[in-house]
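The complex is shown incomplete by one protein chain, all other protein chains being positioned as in the whole.
Read from first to last, the chains carry the letters A, B and C; within each, the first residue is number 1.
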Amino acid sequence: MTSPIATAASGTMTKAGMTHLFIPGPTNIPEPVRRAMNVPMQDMRASDFGELTLPLFDGLKRAFKSSTGRVFIFPSSGTGAWEAGITNTLDPGDRVLMSRFGQFSHLWVDMAERLGLEVECIDVDWGAGVPVDLYAERLAADRDGRIKAVFVTHNETATGVTSDVAAVRGALDACGHEALLFVDGVSSIASIDFRMEEWGVDLAVAGSQKGFMLPAGLSFLGVSEKALAASRTGRFRRCYFDFADMLRMNADGFFPYTPPTQLFQGLRVALDLLFDEGLEAVFLRHGRLAEGVRRGVFAWGLDLCAQEPRWYSDTVSAVRVPETVDARDVLRIAYERYRTSFGSGLSQLAGKVFRIGHLGDLNEVSCLTALACAEMALRDAGAAVEPGAGVAAAQEWYRETAEPRRQAVAA
Amino acid sequence: MTSPIATAASGTMTKAGMTHLFIPGPTNIPEPVRRAMNVPMQDMRASDFGELTLPLFDGLKRAFKSSTGRVFIFPSSGTGAWEAGITNTLDPGDRVLMSRFGQFSHLWVDMAERLGLEVECIDVDWGAGVPVDLYAERLAADRDGRIKAVFVTHNETATGVTSDVAAVRGALDACGHEALLFVDGVSSIASIDFRMEEWGVDLAVAGSQKGFMLPAGLSFLGVSEKALAASRTGRFRRCYFDFADMLRMNADGFFPYTPPTQLFQGLRVALDLLFDEGLEAVFLRHGRLAEGVRRGVFAWGLDLCAQEPRWYSDTVSAVRVPETVDARDVLRIAYERYRTSFGSGLSQLAGKVFRIGHLGDLNEVSCLTALACAEMALRDAGAAVEPGAGVAAAQEWYRETAEPRRQAVAA
Amino acid sequence: MTSPIATAASGTMTKAGMTHLFIPGPTNIPEPVRRAMNVPMQDMRASDFGELTLPLFDGLKRAFKSSTGRVFIFPSSGTGAWEAGITNTLDPGDRVLMSRFGQFSHLWVDMAERLGLEVECIDVDWGAGVPVDLYAERLAADRDGRIKAVFVTHNETATGVTSDVAAVRGALDACGHEALLFVDGVSSIASIDFRMEEWGVDLAVAGSQKGFMLPAGLSFLGVSEKALAASRTGRFRRCYFDFADMLRMNADGFFPYTPPTQLFQGLRVALDLLFDEGLEAVFLRHGRLAEGVRRGVFAWGLDLCAQEPRWYSDTVSAVRVPETVDARDVLRIAYERYRTSFGSGLSQLAGKVFRIGHLGDLNEVSCLTALACAEMALRDAGAAVEPGAGVAAAQEWYRETAEPRRQAVAA
Partner (left out) sequence: MTSPIATAASGTMTKAGMTHLFIPGPTNIPEPVRRAMNVPMQDMRASDFGELTLPLFDGLKRAFKSSTGRVFIFPSSGTGAWEAGITNTLDPGDRVLMSRFGQFSHLWVDMAERLGLEVECIDVDWGAGVPVDLYAERLAADRDGRIKAVFVTHNETATGVTSDVAAVRGALDACGHEALLFVDGVSSIASIDFRMEEWGVDLAVAGSQKGFMLPAGLSFLGVSEKALAASRTGRFRRCYFDFADMLRMNADGFFPYTPPTQLFQGLRVALDLLFDEGLEAVFLRHGRLAEGVRRGVFAWGLDLCAQEPRWYSDTVSAVRVPETVDARDVLRIAYERYRTSFGSGLSQLAGKVFRIGHLGDLNEVSCLTALACAEMALRDAGAAVEPGAGVAAAQEWYRETAEPRRQAVAA
């Protein structure tokens, strides 16, 4: 390329314009949420503090779809809520059934082992999800109920794989197994279908920085009545994450230690946005946006990490790059040259996939932005994808599924 | 389209995600500018107020490329600065030479007439720019110097046409004409090449909401020493826009009335961003981004309103839609269905063009966003553009002209 | 003072803590208003823009207490609205009746003269208000109706004097005079009692940065039907401030030029705050807060500039310092040493008064803050006021008039 403009333009790359963020969390903050957090500090012991916090607990239960039990708010990342769930409801040495098929399910297994649980871990290809059949076998075989909890990573963020929680509940019920059902819903809850109560989930973990469209800093832990009962006798030593302290203080809307009130203000608005749109509409929107991204990926001639459509996640797509391409180049080029962040391939997927996060506060044009940038970065990194092909495939899907088309034209 | 997902997705269009803004002003506010304006009110008569304001005057002169004269800051839109320029330096009944080739040059003529100037207006096709040859003829013919000012719309925002200010200066100089040179640079200054002093511009108008990347609310009026001298004897009745009041108060950094200090805080940062990037780099960036958009438009098989490459504006492209399409549908669909704002066709261009603003705080991925959305809206409105074609053409241009490609891959 | 701590503390004055702002405008911005303005730019030609703006016009009429006519919003300071009022409804050479008793009424007279009106100006002591009796005499004597407009500075911000607009209306009516009644309500409207329609005000000027609790940048001009009719034949040359352009564009919620949309977002919330509190409650609050400040001033043994209680302004108190003290020292010390801004004495009052603004988003504790700081600054500047005396007097007033005392204690 030797046009005068191109030559002149060399070296003109600047920090101009917005950074485009397509990681699977933290997600983009809606403007009303951002505004709501721009507040002075407030007194977390004020007599009217509960007017802010008590409805948040209710709202979270609604988002988790549970009318019983509790949703605790911990000032921590989602990892903290994992720890809270384990240390309050299980005992050291308890046997638990887990599966590993991505970096986050891997880390969860690692935590369980480090905290002293006896982990029965089923390894599965990274690209598949929870092996419900194997779970069913193990549970059926566990006649004396040695398995105290079954762990399900609902949406493995590292591979873009969504698993079938209801089916795991079915497996438990089929053999009448009493184990607690512990679900990591960090990248699913408030974005895709999740039904804590209907699915008999006992512990459900979410974080502020995904479907709840907030900065990181809060974890949410849904706890069933059964898990609350278990917590009363749990023998793990714990303090920061102790349910009992939370229960006592939360009763009046207070916390055992100073909570991040700005995030509470943001959570108020985030919940309002979710409920105003409607949870089911939110789920459909995620499905529609994700399908456009997937069509774009397939139009490139590339595959997802998720091996079968039933595993496809509506919140994140892990894209396998051609063998001749290093996905790390795609990421670096996108970030350094085009001011766009995608998610990286983690652990055994490093260099093999890049991930497009499509959850939270997004619309179809934003997804086209992601695809348009990815095409440039892929081509720059040596992938033979056709320019515009992914964008075109997604555009047509979004156009087909855009409801108000007729009115707008007819108006 | 009858897939279950599509059907299910019907009606799911929500207010989710950001609104994508591609109007030719107000432009997108850079995050640092936005942050800078988020301040409590301050005392505009405080002893140290000049520490904020005096450097702003200097910075504006640098942005206008003038080492002499003044740049005034009026709390008004750019229209106010038009009026300030006329009413301070001319007299009622003065003859002025103008040309009209778009809605904004039209409005300027209208103002001049309403304020009582005797306007010699040359009408030109909307799509061309200032007729320098005709200007030269009129000026040469005006031997007794009845023409007191020559008006040039540097960048006609309605048509995406950039005119040649230096050539008008050449025409004035060629016949030794003494008329003031009055330039509307609202959508050019700080975005594309503008040289107040070198081009001998006497009055230059800019607004906060274009290349200066601020909200609307401030106009900037560059005034040469010659124009300042003229203002001392100007016989228009004026008060709000009077230079003399400004000169007296500005000397110590104050204003004759309460100015919008939040915008001053933003202007400080906006100027810093412009100078950190470098004005020449800013101009090159606009050229590179604009060229990508133009390539996209041509790949659709569509034309620009600007009739020749020499008129192409690097800040806004007015796209002619096919005759069978109503550009108002494109705009409405983009806005209502896809949360994206383009500029409308104004006056005689209504329904015939839509405009893509590509000035201010933008990067190449944002321009792809604009093209990707426009493709959907065009197709929804009935235009037979190929999906992804415009995006692809722009991608390849941006890739070719992206400097740091080699380093990133090689790293 | 030679204690080790004091010595050590020397030189420790820093920029720590908030700046305390007690100028009579710009006033402190309420947090919800500040948040509302923290938005990205928006398309001022979008089809739904009127959903934002049309209710603003209604809200302003409600704040002005007028069910007829218009309230225009100009992107300008209040000075611009003065000019808009004059140039739209009067003709060059028209005779007008004005009075001058402070810097702002002075500037208004100055503008009227510069714009070519024939001003019949009554000078009054700075400290008194509009001379209604003299107005009545002049109007009664003006049998052939040469006086086209009567100007009333409702609240002279420079002296802290509120005048009786209703009485001027009475004087007009008493002799059946047809002159327009033009009121400067910049520091009164939305803070103290103002009734545009009931008082037969034809033109009423307000600014965003006073009772409307916004940054500077917008002026509001209430215009009666009679004044609108006058504007149709007004012979002043005007464009930026022309009513006709505004009327045409405002009909659908648009503006003749790019308006400051951030301020519109803020105005929406500011109006909501005013109406939620209730205008009458807002006025009572200002009266109660002002009375506390006045009691504090009197407890210092000092006088107000306002000569009689009937002139006392509830939005600003101009405090006369002892003859041996230079009020400029008080201001400088307050600002430089104690990070607190008061208003200065303007023109003939320079050095003789400092002004405490107590309008907008304030409560009683903030007024105590103002008094507490003023006491330090006064003493530092050499005034023999008793430490704490003003604060104590105000405290007792605020305590006496604080309604919910009994409930709180009894609870």
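Here is the rule we use: a contact is a pair of C-beta atoms (placed from the backbone, for glycine too) under 8 Å apart; a residue touches a chain by one contact, two chains touch by 3 or more.
Note that the structure is predicted; figures quoted are calculated from it, not measured.
Note that of C:92, C:287, C:322 or C:351, the residue touching the chain absent from this view is C:287. Listed residues C:166, C:350 or C:376: the one in touch with the omitted chain is C:376.
Only one of A:34, A:268 or A:352 touches the chain withheld from this view, namely A:34.
Seen from chain C, the chain kept out of the figure touches residues 1, 5-6, 8-18, 20, 28, 30-31, 38, 277, 281-282, 284-285, 287-288, 291, 329, 332-333, 336-340, 361-366, 368-369, 372-373, 375-376, 379-382, 386-393, 395-396, 398-405, 408-409, 411. Not every partner is drawn; the one left out touches chain A at residues 18-19, 21, 23, 25-29, 34, 37-38, 40-47, 75-80, 82-83, 92, 111, 114-116, 207, 209, 215-217, 236-242, 256-263, 332, 335-336, 341, 343-344. Taking the complete complex into account, residues 31, 34-36, 38-40 of chain B touch the chain not shown.
By our rule, only the chains that are shown with their structure count from here on.
Rounded to whole angstrom units, the spacing between the C-alpha centres of chain B and chain C is 35.
The set of chain C residues that touch two or more partner chains comprises 34, 38, 40.
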